[in-house]
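I have a structure I would like to understand better, so I am pasting it below and will then ask my questions one at a time.
One protein chain is absent from this view; the other protein chains keep their places.
== subunit A ==
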Amino acid sequence: ITDVLTAVALYLAIQDFNKVVFKKQKLLIELDKYAPDVAELIRTPMEMHYIPLKVALFYLLNPYTVMSCVAKSTCAINNTVIAFFILATIKGSAFLSAVFLALATYQSLYPLTLFAPALLYLLQRQFIPVKLKSKSFWLYTMQYAALYLCSLVVIICLSFFLLSSWDFIPSVYGFILSVPDLTPNIGLFWYFFAEMFEHFSLFFVCVFQINVFFYTIPLAIKLKEHPVFFMFVQIAIISIFKSYPTVGDIALYMAFLPVWSHLYRFLRNIFILSCVLIVCSLLFPVLWHLWIYAGSANSNFYYAITLTFNIGQILLISDYFYAFLRREYYLTHGLHLTRQDGTEAMLVLK
């Protein structure tokens, strides 16, 4: 049921998002911001008609979603809350989006980082430019932050009254942050902390937790015009680097991939990466069985697949990011670039 709810929420969200994208595109074309020969990069309603449906289908038919549904994991509930949060943000309702974000943060700490993209989107929707000196910017930010913090406080106090003690805070959030349980999962942390020297364990716990949170500010600066893409990248980073990742988290950000299907021509390594991801997903159960049941493999085998899978995910996200930035460059500078002497130019990052 929660999976269906998530799919419905994503469908509605992307529909709305498409409308926003069109509006923005039209605005920019009218303002002549685009270069003259980028006609083939402009997105047309025709091609975008089926994207919401594709998003919903991507989520429901994803083998990862099916697996997490069969395992009866609470990840589905997490995904639903985040999907409703996205829907509320795109619809523009600050109150609802704050409430859902508070719910999502209450369950696992990491959606806190989604505060920034949501704020940027809402500011865009209210046509408030993001300038540090602008008063309306700060006013709106404070409003949204206050809504969010209040709902979070309300939920936490509710829990306190249900349990009549504050013990749940170290048990829930302390557990997420300090990673005491080392059951093997598809993430990077379990083996790392299983083999860590006692002396350094606190240091590395802090480093790894900061790693999740610290991409927010740079991404916010770079992607302030495109908050929905920012949200996608942030969700992906959370699901790769959180302390106990599951395949359900991966299913959530993979559901967004059809939204950026127009970036396909700019992706550099998509074939290799999809092969890596598929092969690693198939090898996970095999090597797990070999280690735990057959006894003929080591924990290192499973750990290696973990590493490869995570590298595949990371490169996938950075590939999409690269493609997105490249398309933006082409939109503003024209598709057929020429050098000073008229020959075809190459584009590099410098």
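Things to note:
Quick note on the criterion: a contact is a pair of C-beta atoms (placed from the backbone, for glycine too) under 8 Å apart; a residue touches a chain by one contact, two chains touch by 3 or more; residues count from 1.
One rule holds in what follows: contacts and distances are computed from a predicted model.
For the omitted chain of this complex, the UniProt record lists the protein as "PIGT transamidase", which is one of "beta-fructofuranosidase", "Two-component response regulator", "PIGT transamidase" or "Integral membrane HRF1 family protein". When you scan A:Phe84, A:Tyr144 or A:Phe193 for touch with the missing chain, the hit is A:Phe193.
Mapped onto subunit A, contacts with the missing chain fall at residues 180-184, 188, 190-198, 208, 211, 215, 218-219, 221-222, 240-241, 291-293, 295, 298-300, 303, 307, 310-311, 314-315, 318, 321-322, 325-326, 329, 337, 339, 341, 343, 345-350.
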